[in-house]
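Okay, structure first, notes after.
Selected chains only, in their assembly positions.
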Amino acid sequence: MKIESKNVNNTLVLILQEKRLDASQAVSLKDEISEYIKADNQNIAINLHTVEFVDSSSLGALVSCLKLMGSRGRLTLFGLNKPVISMFKLTRMDRVFTLCETEEQALEALEA
Amino acid sequence: MNYTNLIISSRFENTRLAALCATEVASRSFNSEALNEIELSIVELVNNCIEHAYEESVNQQVSIEFKLFKDHLIIEVTDNGKALDPSILDNMNGSFDFDPDDLDNLPEGGFGLNIIKASMDEVKYERLNDKNHWLLTKFC
């Protein structure tokens, strides 16, 4: 799984490089983001703009990361393409995650 | 009617072959929102065959047939793996019930069949001659 990262103020921005998040990637998605959380990054914003497709196993991996973050800090997602937003809405996970359009909005949401 | 049949080996990385064929076949009759629903359903279904019916044993086969009619698409998925308890499917109601504020108890799985039910117009399952047959129908 290709993930680029950068620090902006107190936030770690993770930029996924995959077109599809499916069952063949779900485990490494979960493991790699979990590493960043365990490394004590308290604000994480994940950029999904390259992602055109998310299946339920990868959605589950993201939920698992959100739970791992728990009260340690905050996690937001931004740059979601239309089919990805639909997936979050269909499964009602749009009520659970903080979904932002742009990096700016994601940073604002985390630092609020 | 336009007929297409894809047979893949039971590995998660091959699910995207089914996704590609589904969207290419369906693109002739469905809008982009419906295409997303079809792609998602086929991926969830084939993932389930690999994960549950074949319990992730590789080099088994999953067959995916596409029949595109004037006003609807039928997708038939067949595997030789373990049977499904049909009550599981019957008890899925296509909705997603959980408390969004109860972080610790958020579901990390169990979405697949509900997604398929919510995305397709008809979902049928049959066990025939030691095979699992899934019949998905979507109207244009």
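Going in written order, the chains are labelled A and B, and every chain counts its residues from 1.
Please note the rule applied: a contact is a pair of C-beta atoms (placed from the backbone, for glycine too) under 8 Å apart; a residue touches a chain by one contact, two chains touch by 3 or more.
The structure displayed is predicted, hence computed values, not measured ones.
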Displayed chains are single representatives; whole-complex counts
A x2, B x2
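One rule holds in what follows: only the chains that are shown with their structure count from here on.
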Calculate how many whole Å lie between the centre of chain A and the centre of chain B, each centre taken as the average of the chain's C-alpha atoms.
25
Under the definition above, what is the set of chain B residues touching chain A in their complex?
11-13, 15-16, 19, 32-33, 36, 39-40, 43-44, 47, 50-51, 96, 98, 100, 103-104, 106-109, 111-112, 114-115, 118-119
Interface residues, chain A side, partner chain B - complex:
20, 22-24, 53, 55-57, 59-61, 63-64, 66-67, 70, 82-83, 86-87, 90-92, 95-96
